[in-house]
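Here's a structure for you.
Removed from the display is one protein chain of the complex; every other protein chain stays in position.
Which chain is which? They are A and B, in the order written, and residues in each are numbered from 1.
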Amino acid sequence: MISCGIDGGARNTKVVILKDGKIIGKGMALTGFEQKVAAEAAINVAISEAGIKREDIEYIVATGEGQKEIEFANDTITVVGADTIAVNTLFPQVRTVIDIGAEEGRAIKCDEKGKVIDFAINEKCAAGAGTFCETMARTLEVKIEEMGAISLKSTKSIPMNAQCAVFAESEVVSLIHAKTPKEDIANAVHSAISDRIASMARRVGIEKEVALVGGVAKNIGFVEALKKDLEVEFLIPDDPLFITAYGAAISAIDKVSS
Amino acid sequence: MTREYWRWPESRWTAPNKEWQGAKIITAGVDVGSVSTQSVILVDGELYAYSSMRTGSNSPDSAQNAMKWALEGTGLTMDKIQYTVGTGYGRVNVPFANRAITEIACHSRGANFMYGPTVKTILDMGGQDCKAIHCDEKGKVSAFLMNDKCAAGTGRGMEVFADLLSVPIEDIGKLSFEIEEEPSPVSNTCVIFAKTEATGLLKQGWSKEKVIAAYCSAMAHRVVELLQRIGMEKEFAVTGGIAKNIGVVKRIEKEIGVTALIPKLDTQIAGALGGALFAKALVEKEQRG
Partner (left out) sequence: MIANYGYKDGSGEWFISIDTDKCNGCGECVKVCPQTVFEVTQDPNDPFREEPVAVVSDGHRKKIKYTCNTCKPVTNRPPLPCIVTCKSKAITHSW
């Protein structure tokens, strides 16, 4: 059976196509201002990677902020639900899932069957999500992909006072003017966001093992900072950005079989 | 050099036909804000001079410069000022101040002087914060909140928009009414997300004016919610930099159904004025023993 999950994220739209539960194609497109266009683009990439035809897909489940606009989907699932299914499939020993996307952060507590017990969400404020890192990277004139590696070179921890991403931008500018090394600023940015994510995660209670997913899991500087804050090691899937879409695709199989 | 779209002009003022010579009490208030610094000089409790200028990178210097500018051409010198109160975000960094008092207390007191005892609710929208104050007829604070964590509802938030749209900040208010129909407000509170939303609206073909209107109305809605938390009571006054933005003020008035009091003075000096009034009260208290 061929199933498909599509995650209309705030920054990127991700598609995963499964054949009997195994990934055969992935696709991604910038969401931009037209979710529908992005969804089409992402699914076409995944289809061509999978070497199948559109009509071969039996069932499509959409998730993410833009799920309502993805009209070709047969059904929808919440991000929390999709994340948990995906992580439970990959790492059944996980009891806590932390998902940090561009505009939202989530901490989920689940049982051994992948059932959600509790969750907390940070939303509608850039301070608690990937956008915070992105905005600071832009101010530092550093590529977001490089932020992590740069921050790991830091030897000094400096505090960031601003919470709001807009005020933090000004603070970063002042630090640049004060000739603070880029690596120390990047480090401060990661500590600041990690502090907020850790605090949110503690509200659901950290129980081992802990999985870290979402685009921000690719930022090794942030991962290190969060590791220190929560005093745990993380299980990070190979492609943390596609986890929610993967979960949606697995849920599509369940929907058809039930 | 790129044009700065977001700063308010600097200004200074001296009372015509007023002498400081022979005065009993001369006091000052200095409000070092994140964006601008004001100093006010009171001669026997009456407004004598003030200045409003940009805050530099260093708070003590900004305080000093604002004082010097207010004193300019008056013949009055620092040593004749008996008591100075520092207020605002940089209040502890005013080297010549005798005491620091929060901007909450100073704004309330200053607004009471500017608008009279009928003012009960004060909204102060500064460069990096937003304050809502409820006070009694003497200008004593009865409830307050200050939001300096989030840029939404502050001058900085408006600056981000002015910059995005390449519109001078002093034109925002006027432009926000150059629309055919009031659009629905920008839905995101977070300035970063609102900026993305606005970019999307422009792409959809919205005019700059329409986007400005949508943001002014979002900002108005946000501060009305803050006013509701402290209890909105007539009469109502708006101070701080955004008081000059009619696009926001008119929309607040519409939402709460109350017209803001018309200021007799530059509303930006409310904090410094309150500081100078506290300075006078404190001198009198000392004199009484």
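The rule is simple: a residue touches a chain if its C-beta (ideal position, glycine included) is under 8 Å from a C-beta of that chain, and two chains touch if they have at least 3 such contacts.
Being a predicted model, the structure only gives us computed values, none of them experimental.
The missing chain, though absent from the view, touches A, B when the full complex is examined. Contact with the undisplayed chain is limited, among B:S34, B:S176, B:T189 or B:S217, to B:T189.
In the complete complex, the hidden chain is touched by one of B:T102, B:S207 or B:T259, namely B:T102.
Interface note for the absent chain: among B:C150, B:I169 or B:M232, the touching residue is B:C150. Of the residues in chain B, those that touch the hidden partner chain are 99, 101-102, 104-105, 140-150, 152, 188-190, 193, 222, 225-226, 229-230, 278, 281-282. Touching the omitted chain from chain A are residues 118-120, 122-128, 161-164, 195-196, 199-200, 202-205.
Everything that follows uses one rule, which is that only the chains that are shown with their structure count from here on.
Separating the CA-averaged centres of chain A and chain B is a span of 40 Å. By the touch criterion stated above, chain A contacts chain B in their complex at residues 33, 103, 124-126, 131, 135, 163-167, 170, 174. Residues 57, 128, 149-151, 156-157, 160, 188-193, 199-200, 203-204 of chain B touch chain A in their complex.
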